[in-house]
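The complex appears here minus one protein chain, its other protein chains still in place.
By letter and in written order, the chains are A, B, C, D and E; residue numbering begins at 1 in each of them.
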Amino acid sequence: MSENYSEQAKAVDQRVKTLAGAAPKVMGAYGQLAGAVMTEAGSLDSKTKELMAMAISVSIRCEDCIVYHTQAAIKYGASEAEFVESLAVAVELGGGPSVVYSAKALQAFRQMVA
Amino acid sequence: MSENYSEQAKAVDQRVKTLAGAAPKVMGAYGQLAGAVMTEAGSLDSKTKELMAMAISVSIRCEDCIVYHTQAAIKYGASEAEFVESLAVAVELGGGPSVVYSAKALQAFRQMVA
Amino acid sequence: MSENYSEQAKAVDQRVKTLAGAAPKVMGAYGQLAGAVMTEAGSLDSKTKELMAMAISVSIRCEDCIVYHTQAAIKYGASEAEFVESLAVAVELGGGPSVVYSAKALQAFRQMVA
Amino acid sequence: MSENYSEQAKAVDQRVKTLAGAAPKVMGAYGQLAGAVMTEAGSLDSKTKELMAMAISVSIRCEDCIVYHTQAAIKYGASEAEFVESLAVAVELGGGPSVVYSAKALQAFRQMVA
Amino acid sequence: MSENYSEQAKAVDQRVKTLAGAAPKVMGAYGQLAGAVMTEAGSLDSKTKELMAMAISVSIRCEDCIVYHTQAAIKYGASEAEFVESLAVAVELGGGPSVVYSAKALQAFRQMVA
Partner (left out) sequence: MSENYSEQAKAVDQRVKTLAGAAPKVMGAYGQLAGAVMTEAGSLDSKTKELMAMAISVSIRCEDCIVYHTQAAIKYGASEAEFVESLAVAVELGGGPSVVYSAKALQAFRQMVA
């Protein structure tokens, strides 16, 4: 097994911090946007929103996004059953490509909860 | 206002039925897959899964998919607040393109619940 | 039924001709590329290549592309069975979004062969 | 010719305003982000940035985005030559699908400058 | 040369098996779907369908999919000429991004047939 998703998550954070240093206005505004998503209305909890973000990440085949939102979903208490069901939605909406990216996401989930 | 999303939902259903007649094995299997997504484990309810499917549809800019899963989310009792928060996740994950498709999705939601 | 895919095919051709008038070097080179695809090696026939192009068009949800390559596949003699099997590959590789775009493609095919 | 891109631009604006009413925090933050993009550093002018946004819109096949950013590029003084060269970059990066969406973008440009 | 595509193919298989263990209903249904694609009607042979799946994989930039369907195309007897012509269709439909992913696909093909 060659992938280490916790390491990858750290590398993503580091690179995004560097980008924020280079583009403070834009990244500051993006941070506000991401924060607003969590607080708008509040009918869905943060765990559900992060599972949704993770399922979108699988659907668009963005590995760094998968790693980021998997970590966040775990932080908000997502169980493996909830995580896998979110992957299932992505598979219905994406077929084979979502299968292979869901497989990566599950591997990342299990590494990160371990 | 030119769009009529309820009409579009019917046209989608009609076309997919025609496809199912032409490719019964593949479409039968796809139907099994879609059904399995709803029943796998069961930690997330159908409403949440359909909101997730709708948010993915916005993220990948599939208008017929938006129409289909908006209708399904309404059927499972999604409120406008829950619907809008799901759109917000798509906007965080997709920027401007998700804004314009979320705007279509909200228009579809309001037409369909009316 | 509101769609008229033969009309859409004409509108695509017309718009692309206008673009070619505005960007003759680039569009001339693109025409060379499209021509080369048909003549490179020659182990696959034109019908198969156009069915492949149509299946890709479904997979990336490009309606004008679907219309264009459906017309071309018909021109090279594709049967409905071959067309539907190409759609099936797109469904395996794309799930629900490929289902709804395949449904459009089949409608276009039937209109155009009629 | 069936498309009226100026009308479409108005419909996009209207729908996005409705979305902003439903999700004021998220859409307010998105507005801040869009504004920040225009003012970050300032080494590229607004016309160039809008042409870039339009070329991205073609590349991802987002018609409402094309309409929106074509209108903005015109507002900032983009010439047809500059517009067409931006489309050419999208064609290099996207092949046939970018050809058919570039053809739509050029039609929109000509309608809107008329 | 750093990539080892045969190793990657094994890792994909392993991860997908793990996913199938976690989501047996959904993955069982997906397996039925993939099987049905191969047997629906039967006007196109398996080799052609796998080349089509590979060309779609290039077009959507899914590396694990490329690896998977390249291996399958080889299994069904695809020659390098047929493989390269399928890549050519992807290049026509995808421009530069399909060039760089086709280049990876060809590298994978040559490693796997060796």
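Just so it is clear, contacts are C-beta pairs under 8 Å (C-beta built on N, C-alpha and C of every residue); 3 or more make two chains touch, one makes a residue touch a chain.
Treat the numbers as computed from the prediction; the structure is a model and nothing was measured.
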**Request:** Sort through D:Ala11, D:Met27 or D:Cys65 and give me the one touching the missing partner chain.
**Result:** D:Cys65
**Message:** Out of D:Leu33, D:Val67 or D:Leu106, which residue would touch the omitted chain in the full complex?
**Reply:** D:Leu33
**Prompt:** Which of C:Tyr30, C:Tyr68, C:Phe83 or C:Phe109 touches the chain that is not shown?
**Reply:** C:Tyr30
**Item:** Interface with the undisplayed chain - residues on subunit B
**Value:** 91-98
**Message:** Touching the absent chain: which residues on subunit E qualify?
**Reply:** 1-2, 61, 80, 84-85, 87-88, 91-92, 95-97, 99-104, 106-107
**Message:** Take the complete complex as the reference. Which residues in subunit D touch the chain that isn't displayed?
**Reply:** 33-34, 36-37, 40-44, 48-49, 51-53, 55-57, 59-60, 65, 79, 81-82, 84-86, 88-94
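Here is the rule we go by: only the chains that are shown with their structure count from here on.
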**Complete:** Among B-D, C-D or D-E, the pair whose interface repeats that of A-C, with over half of its contact pairs matching by residue number, is D-E
**Fill in**
Taking each chain's mean CA coordinate, subunit B and subunit C are separated, in whole Å, by 26
**Fill in**
Whole-angstrom distance, CA centroid of subunit A to CA centroid of subunit D, is 28
**Sites on subunit D at which at least two other chains make contact** = 23, 26, 30, 33, 61, 91-92, 95-97
